[in-house]
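With one protein chain removed, the remaining protein chains of the complex are shown where they sit.
Presenting chain A:
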Amino acid sequence: MTDSKYFTTNKKGEIFELKAELNNEKKEKRKEAVKKVIAAMTVGKDVSSLFPDVVNCMQTDNLELKKLVYLYLMNYAKSQPDMAIMAVNSFVKDCEDPNPLIRALAVRTMGCIRVDKITEYLCEPLRKCLKDEDPYVRKTAAVCVAKLHDINAQMVEDQGFLDSLRDLIADSNPMVVANAVAALSEISESHPNSNLLDLNPQNINKLLTALNECTEWGQIFILDCLSNYNPKDEREAQSICERVTPRLSHANSAVVLSAVKVLMKFLELLPKDSDYYGTLLKKLSPPLVTLLSGEPEVQYVALRNINLIVQKRPEILKQEIKVFFVKYNDPIYVKLEKLDIMIRLASQANIAQVLAELKEYATEVDVDFVRKAVRAIGRCAIKVEQSAERCVSTLLDLIQTKVNYVVQEAIVVIRDIFRKYPNKYESIIATLCENLDSLDEPDARAAMIWIVGEYAERIDNADELLESFLEGFHDESTQVQLTLLTAIVKLFLKKPSETQELVQQVLSLATQDSDNPDLRDRGYIYWRLLSTDPVTAKEVVLSEKPLISEETDLIEPTLLDELICHIGSLASVYHKPPNAFVEGSHGIHQHSADQFAIMKQYFSVLQVWLPATKAKGLEIAGTFSRRQGHMYMDMTFINKALQHMTDFAIQFNKNSFGVIPTTPLPIHTPLMPNQSIDISLPLSTIGPVMKMDPLNNLQVAVKNIIDVFYFSCLIPLNIFFVEDGKMERQVFLVTWKDIPNENELQYQIKECHLNADTVSGKLQNNNIFTIAKRNVEGQDMLYQSLKLTNGIWILAELRIQPGNPNYTGKKKTNATAFSYKLMVHIF
């Protein structure tokens, strides 16, 4: 007989019937009734009205019935806090039961009842259970401390439960130790600065001993905790590594990855020339490879982590490329990851095999996978010089297949190969040109146009080819338009006699018929160059290009180091630091004086962001502004070097507001020594978002012919305040009331000698709108609102006492911790 019968009662008056059954005299009947209640709960019916009747069944010596009642309690206590108090007595009693299963069950369930009123009654029973004679009860009580901390952190501290937890690290039972470690780690996540775990050599030793004896899960808790420890010297690091290494042979893949994390982290501390260092490196490879015979999801986590590990320490897996060969039945997410790692491991030694594989993949049917395989061939060509020729011929073979997306992808990568190895493979241009008509993706069209322009002198009908693109000029994407413009100018400079008409046509299309400022600017520049000084024009347009770099898409070293510390976790799967996707609860505590100091900097006009000494002669000074609803980065580039600079480009790292430039860097002419150029780069907030610290930090990379330079600058928050940030008066009132006090922040603005109206006006200039003003007891109260580009509203109350230069402000927002930090910044 099965439980499914409990799901079948479905008629009207069911609750009423259940109520009667729950109060039946017979024990068996009552148990049946509770089962029906739980069944109803499982299918999502609201049975909360039966609360008192179910709680009445709690006093029973039948363990199964008790479990069911407890389950019910966990689900409904929160919605019936007043009635939940009825259960307290039973909990207290059950915590004293002679049967340890019942004591543990009570303490486990207690912590899941998130009702404030109840928690205080639970302290005494919990205290007893933490010292229970049965380890099963103690291990459950340890976890209960973490639960209670989540409900009422202050109480847990006041009651000394944290000390009791720390004592449990020395418990004789390994399961108890493991749970105590897990609970302390969990608690310390919300107390980032406190040294809760108090990791010292003695405690570490206890953990390492428990590691050998506890369950597989306990081993993971302990290993994850160990990875946060900083050994005092290399000897200690080595001795910990020695005791962690055996875990690499554990059958549980999560134990293995957590051990890998500890070892990867501590490797940093070991001297590179020691024998032990070499031995340890060798030991890491086999377990990583074995992870790839696990379940597909485990393989995926393993591959994402291996991707980090091969960037950090390529030597570990350099011999193992074969295990990353893609199998037909691999899920797509495994295939794509394997491909990525194959390229990272590609070298002269294995390139023949890798290429044979990539060619095989390029003939499969999954479009995304095939495209990535074709791109991979291009990356191999650029990475392993000796293989370039073979890669090119492989790509040509693929172009012959005439599969549209393969051809387009191949052409894009061939352009990069041309840039890496100029004057080597131009013989294939004819073959490429045959495919001109089939290209319908902007990337591929732009690549082809670039090739035709760059090698115009070797292509007899270059003018015809380029002209064919001109017909639909205005339907092309900006990328194609810009490339086409440059390509035709190149062609003209190379074959001026036959192409005068063509160049005029494109210049007039770009300058007169287009409303794209970049295109127009570039068009005018070319026009002026060509008409004033053709020789210089040639120097500029046909100048030698820098070679493109080998390794692209490497993770930036500091991020990589951070991710290595999170091996096995979601951060390592996403390749994002945890603060980019976890709402940090500790963001709130960080409003300190130094952030106010940051604010003051915003008032300067131009700041030097990149001094010439750090950038081989390039100096960049700049500021941010908001004009007519658009954001700009205004910069001055100064060339303080002795050579001219060309090929400027700019890129932003992911940032808190998703700021990206909407156009390429508008520097199209070489920057001569001692010359400077003022530019205004339009920005938008549609880029990828990653939380930065401080929040308004922006990391920028600027490239020129000499090198790539990095700097970071702070974006004043007021450029994110949008023009429609004025809230309706009524809405303001309601919202102000609805926002809980926890989301409120008070602050003072010092030394501001302005009256309410001037303040209001100044703020309005920055899109902070005054909704209402009133005078209370001689003080002016301003109620204000503003809205950020990401849609977060911030409401403020500003109190100004005439004659007192210090203002008191109150801010509220309905968003989460993110906005707390924001508010701190604004004033």
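By definition in this document, contacts are C-beta pairs under 8 Å (C-beta built on N, C-alpha and C of every residue); 3 or more make two chains touch, one makes a residue touch a chain; residues count from 1.
Everything below uses one rule, namely that contacts and distances are computed from a predicted model.
Within the choices "histidine--tRNA ligase", "Ubiquitin-like-conjugating enzyme ATG10", "AP-1 complex subunit mu-2" or "Isocitrate dehydrogenase [NAD] subunit, mitochondrial", the name that UniProt assigns to the complex's undisplayed chain is "AP-1 complex subunit mu-2". Contact with the omitted chain, checked across A:P52, A:P201 or A:P286, is made by A:P286.
For the options A:D440, A:E583 or A:D693, the residue in contact with the chain missing from this view is A:E583.
Although one chain is not drawn, the whole complex shows that of A:Y76, A:F91, A:F221 or A:Y526 it is A:F221 that touches it.
Of the options A:Y121, A:Y276 or A:Y333, the residue whose C-beta touches the omitted chain is A:Y333.
Listed for chain A, the residues touching the missing chain in the whole complex are 2-4, 6-7, 28, 31, 35, 38-39, 42, 44, 62-64, 67-68, 71, 74-75, 99-101, 104, 108, 111-112, 114, 134-136, 139-140, 143, 146-147, 150, 173-176, 179, 182, 185-186, 189, 212-213, 215-217, 220-221, 224, 243, 245-247, 249-254, 257-258, 286-287, 289-290, 293, 295-298, 300-302, 322-323, 325, 327-329, 331-333, 353, 356-357, 360, 363-368, 403, 566, 568-574, 578, 581-583.
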